[in-house]
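Sending over a structure as structure tokens; questions will come in a sec.
What you see is the complex with one protein chain gone and the rest in place.
Going by the order they are written in, the chains are A, B and C; count residues from 1 in each one.
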Amino acid sequence: MDKPRDKCGIMGVFGHPQAAELTYLGLYALQHRGQEAAGIVSSDGTALFTVRGQGLVADVFNDHSKFATLVGNRAIGHVRYSTAGGSIASNVQPIVVQTKDGPLAIAHNGNLVNARELRTELESEGAIFQTQSDTELIVHLIARSHAPTLTERVADALKRIRGAFSLIFLSKEEMIIARDPHGFRPLCLGGKGDAIVAASETCALDLIEASYVRDVEPGEIVCITASGVESHLYAAPDLHMCVFELIYFARPDSKVFGGSVDRTRRKLGKILAEEAPVDADIVISVPDSSNTSAIGYAQASGIKFEIGLIRNHYVGRTFINPSPFMRSFHSRIKYNPVEGVLKDRRVVLVEDSIVRGTTLKKLVGVLKKSGVKEIHIRVASPPVKWPCFYGMDFPTRKELIAAWNDPEQIREFLGVQSLRYLSEAGMLAATRDDPGKFCTACFTGNYQVPLAAEERQELVASGNEQWARSELERLLGSLE
Amino acid sequence: MDKPRDKCGIMGVFGHPQAAELTYLGLYALQHRGQEAAGIVSSDGTALFTVRGQGLVADVFNDHSKFATLVGNRAIGHVRYSTAGGSIASNVQPIVVQTKDGPLAIAHNGNLVNARELRTELESEGAIFQTQSDTELIVHLIARSHAPTLTERVADALKRIRGAFSLIFLSKEEMIIARDPHGFRPLCLGGKGDAIVAASETCALDLIEASYVRDVEPGEIVCITASGVESHLYAAPDLHMCVFELIYFARPDSKVFGGSVDRTRRKLGKILAEEAPVDADIVISVPDSSNTSAIGYAQASGIKFEIGLIRNHYVGRTFINPSPFMRSFHSRIKYNPVEGVLKDRRVVLVEDSIVRGTTLKKLVGVLKKSGVKEIHIRVASPPVKWPCFYGMDFPTRKELIAAWNDPEQIREFLGVQSLRYLSEAGMLAATRDDPGKFCTACFTGNYQVPLAAEERQELVASGNEQWARSELERLLGSLE
Amino acid sequence: MDKPRDKCGIMGVFGHPQAAELTYLGLYALQHRGQEAAGIVSSDGTALFTVRGQGLVADVFNDHSKFATLVGNRAIGHVRYSTAGGSIASNVQPIVVQTKDGPLAIAHNGNLVNARELRTELESEGAIFQTQSDTELIVHLIARSHAPTLTERVADALKRIRGAFSLIFLSKEEMIIARDPHGFRPLCLGGKGDAIVAASETCALDLIEASYVRDVEPGEIVCITASGVESHLYAAPDLHMCVFELIYFARPDSKVFGGSVDRTRRKLGKILAEEAPVDADIVISVPDSSNTSAIGYAQASGIKFEIGLIRNHYVGRTFINPSPFMRSFHSRIKYNPVEGVLKDRRVVLVEDSIVRGTTLKKLVGVLKKSGVKEIHIRVASPPVKWPCFYGMDFPTRKELIAAWNDPEQIREFLGVQSLRYLSEAGMLAATRDDPGKFCTACFTGNYQVPLAAEERQELVASGNEQWARSELERLLGSLE
Partner (left out) sequence: MDKPRDKCGIMGVFGHPQAAELTYLGLYALQHRGQEAAGIVSSDGTALFTVRGQGLVADVFNDHSKFATLVGNRAIGHVRYSTAGGSIASNVQPIVVQTKDGPLAIAHNGNLVNARELRTELESEGAIFQTQSDTELIVHLIARSHAPTLTERVADALKRIRGAFSLIFLSKEEMIIARDPHGFRPLCLGGKGDAIVAASETCALDLIEASYVRDVEPGEIVCITASGVESHLYAAPDLHMCVFELIYFARPDSKVFGGSVDRTRRKLGKILAEEAPVDADIVISVPDSSNTSAIGYAQASGIKFEIGLIRNHYVGRTFINPSPFMRSFHSRIKYNPVEGVLKDRRVVLVEDSIVRGTTLKKLVGVLKKSGVKEIHIRVASPPVKWPCFYGMDFPTRKELIAAWNDPEQIREFLGVQSLRYLSEAGMLAATRDDPGKFCTACFTGNYQVPLAAEERQELVASGNEQWARSELERLLGSLE
């Protein structure tokens, strides 16, 4: 996979007789945020009920009978990418644990930067961990708090963790929703009749015909019980919203961070057309993630938009252990060119971002075989130079093509007539929001939430030192 | 499902060391032609080897180890929709049978109109059938022929069957490829190095980087052995190619019936724009099947093309026995509207065809909730009034909305500002071919290959007699 | 496995609302007759319903929901050993086929000696076979008969086949039960209220609390419909009942061939004690198949019966592809010696039969490690020298230790103090029936039902010619 990947999507429903089914449908809408495992935990006020498994949501819940066990009018759910290595199965969420105050389930989207240090501390006190996940840390911190209410115990725990986290908890009586003070990952609240809904993106609300109410605030903790909703800020907001959610992760039909993803993407395309015009016959996209920015580019440039690549609907279903022979057809499996559109044309190929560049290179090869005359790549984001420690599943720095190559080198590597990236200023202009509120670390290396020692070491270790020393020194200073 | 469905896709590879893997990849490209079962049979010259199962190709071959049993340098494959009722599992193709001349596998795309009469005849002679499928009939006819070569025995059998059939056979030594004299379903030949490839559509050749050579001719039988290729016509061609392949079934990146599907579809959209213009703000498609005709419409009309509906990539994965509650979200699961694009706009919604109209009505409801100002539906084909007996999986006549309603009634049913269909002449003009060569029975009721008695009865029985008597009488005359 | 194995067990129930469940229970009781596949077909008078699979009965029907599909008040069932090689799955019975007269299911216990010749004949007439099984031949013969009733068509078919067959057929309206004229395999009739039951052994009747009525007669065909039972002889009886059913196959709690298996086995042990006495401390059996004859030996000899070997209840559950290391513990997995019983004792080990002798040799090794002083093997049947062509799954002649070795050589091979077989006369005396009615071919080579040419060739080819020529010549004469 040649894109960063979001690590998770989360969903919660409180107060609806079909809570588990609505959670399922919400996860279905959030499937793009995690395709390797899924789970739902429900509660009827007296106990928690769990169904989890590996695979797509529709694979895990492949028979409606699975809902028979998920009783109760509240439920939370999770879709995830498995982390590399480790005991994959035991990392499937929501995690459910037994505490002195009863069972507690947790669904987490994000990544902690002080996980290792907290784990060492807890283990030295005799804590036992079942998994390698950051998420389990949070429940240990909650279990160790002696505050009188679950909300306060959760707040105690959240004050000790650092990094990106959008969280939904479910106890027998309460659903608790929280977001880190930086607002790295999206999380919104909605309503469906009397029921309250929380979801990573509004597309999950849309599918279940719930109305969007507002985003969960950065630093906010919301506690829902049968007797009502209470909210307070457990920490002062300090916004660093992930700009990559707008560029690539979130669905275009979602609102995230309070704005329409679709509009931002069209704007990215339009500004890109202004910053990097070209004389060409047609604009095509890499479907489906670049569709909207490609249409923006076409509209602003006046060049005709065409569908030049057909995306196989069944991709994602590939098997375990393909042979090298099968693997060699991989780029063909995903996209097939439309020769009638491409032959003898000068083509603008709009791509949302370039990470390692290897898939794009194969795609260029596919286009060339279809007889295109010229290929002009326009990227609707700046060069990706730095890994993410705030909840994206990212290649190491060594693998990022723009970390070690300037755009001209990348153009040459890809073998195209021209290549232009959107500027950082152009990107932020498209967000129509205060640019200071966004985390752009993957483009700039400016990690505004302090990293752990081992993460800083990883950055240094993964560097091509000849090229990167000066830049690293400058940045590492700011990380202390 | 509110679209007709193609019943099958077929694929064959002769003379390549990875024949089974190439067949798998070809089926992957043909997955849109059948999503409920898949199978591959290979041969190493001494025996046949089979792997079949229910589900998507990637589900049936979910571990590469399955290829370990598919040895040999030739293979044929099949994807299919299961027919309603009956023993589903036993209908999975390719069928493999033991005959006096050794094992024989067969992959079939199409439908026979004289199946019942042939079956009765064979059963009265003591033949035993394992399945309800037309395909098994063909092998019985072959087994009963005493002609000296397999090709001649196949030709004997084909002369007795009537209807639509694109076929690939595999014996231990030979691959035989044949197409009915009417050319109802597409079937093409390609080459990959020394290997010969046959496939329902050229997109399967593209994926495995095989070159397109030519279509199998209507009435042609091609026999491939280690010593070479032989071809002859076993029947005189009498062309009635399925125009619905161009409108909806085939992938836009395929060439079928010798022409580019993409071009035809764009042309359908352009002619539709000329025939049925409208004053509106944006053109949107029902993704992905109407994308190309919508772009054609936008280009010819000068109205801006936008992406107004997001198609969930994971659709198709729904579970067994959904509850009525879950079912009520069905249209939402597939498409979500992009509110930023639609709100307060006058929208042209381009759809490739309308069959029962029920899904489209739900989609209209979804659009309205997004705040569209006006909806103008433009359909890139004429009204569908008649069922298909030539290989499409079609609703009965009773369910076809245009069989019993004129466009104004349909517009009212859908609740939109305007509704216009493409004319029959416009449709045929877009094919850029001799219009007489196409079967348009589903639009016109003009069944050019004689139907069986029970099929004619079905037509009569399914009619709304008040409305349809006169038309039926006119047509039934021509069916005798 | 170092024992011959029966190839199948069959069961049928007509006229009970829980027909399929009773059939399941009957197969459970008949599990010892076939452990690799199981299936049930039921009928409600309008259609047949099938559930089949590989594994034990309880594995195939591992969820009670499987019975939801097996509707109707009549059902037939089958347990089987898969034959070596071939498409195992497609050989699972009951077989169900479509004929001109509707669907027909068949469950078969036995083996035909003229299968190959009939198959060649049918194939040359265009018949297509799905499997390699003898059973499929029978349905082809039925389908080709033009007799007016199913019973007559079945009789037509049975007259053409030669060998061992106990059969139960199920059509939508009728259950037909038949047995070959020689009565090789057992088949009995019983009643449970108004329902009629057929089963390979009476232990299946016992489990479902049905009463035993009588055996199906050799050469008899019984037709059961809603309006009653009809029976007639389609061939004159010529009895050759399999004596090995009494010695080893059938359960001791069954009646077969009209007599109690338990009594015959105790008698075998008693006669063995008279024919081959020995001075020893204890008598032990190879559990559980030799338990009854060992008790008979102990009672007649006055030597104390003890349990010297504990049989692991979970044997039979071993996994696919054991490593050679695991395999080396195989005999230990099945039996563990009871040291307190065996140490320093002179032991009579009663075994029902010796086929290849390899497992018995390992068992002797196990006993010796437990410190036995002497081992005296007493075999409750004569030396097994010839393979079976009448429905036992038997090693080839080459593998039969007694075919090429006299008892003294076998004693030496096993490394025991003494070894004595029961005499042929003693065996027949224990049956308390007319000795002429039994098939003893596996002991005597006297194949009273003519073998096929290839079976005769197999006998010759498998022979150690130096030793066997004279005996073969004598016998082959009688086979013509």
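The definition used in the following text is that a residue touches a chain if its C-beta (ideal position, glycine included) is under 8 Å from a C-beta of that chain, and two chains touch if they have at least 3 such contacts.
Every value quoted in this text rests on a predicted model; they were computed, and no experiment measured them.
Chemist: Which of the visible chains would the unseen chain be in contact with across the whole complex?
Modeler: A, C
Chemist: For the chain left off this view, which of C:I10, C:I40, C:V57 or C:L141 is in contact with it?
Modeler: Spelled out, the listed residue whose C-beta touches the missing chain is C:V57.
Chemist: So which of C:D44, C:D253 or C:E399 would be touching the chain we can't see?
Modeler: The one listed residue touching the chain not shown is C:D253.
Chemist: Hey, which of C:Q54, C:Q299, C:T358 or C:S423 is the one touching the hidden chain?
Modeler: Of these options, the touching residue for the absent chain is C:Q299.
Chemist: Which residue, A:V139, A:V197 or A:L400, contacts the hidden chain when the whole complex is considered?
Modeler: Here the residue in touch with the unshown chain is A:V139.
Chemist: Tell me, which residues in chain A touch the chain that this view leaves out?
Modeler: 50, 97-100, 120, 123-130, 132, 139-140, 143-145
Chemist: Just checking the interface: what residues of chain C touch the absent partner chain?
Modeler: So the residues of chain C touching the missing chain come out as 18, 21, 24-25, 28-29, 31-32, 56-59, 61-65, 67, 203, 206-209, 251-253, 260, 262-263, 288, 291-292, 295, 299, 304-307, 310-314, 316-323, 325-326, 329, 332-333, 336-341.
The criterion applied here is as follows: only the chains that are shown with their structure count from here on.
Chemist: Through how few touching steps can chain A be joined to chain C?
Modeler: 2
Chemist: Taking the mean of the C-alpha atoms as each chain's centre, how many Å separate chain A from chain C?
Modeler: 63
Chemist: Could you put a whole-Å number on the gap between the CA centroids of chain A and chain B?
Modeler: 37
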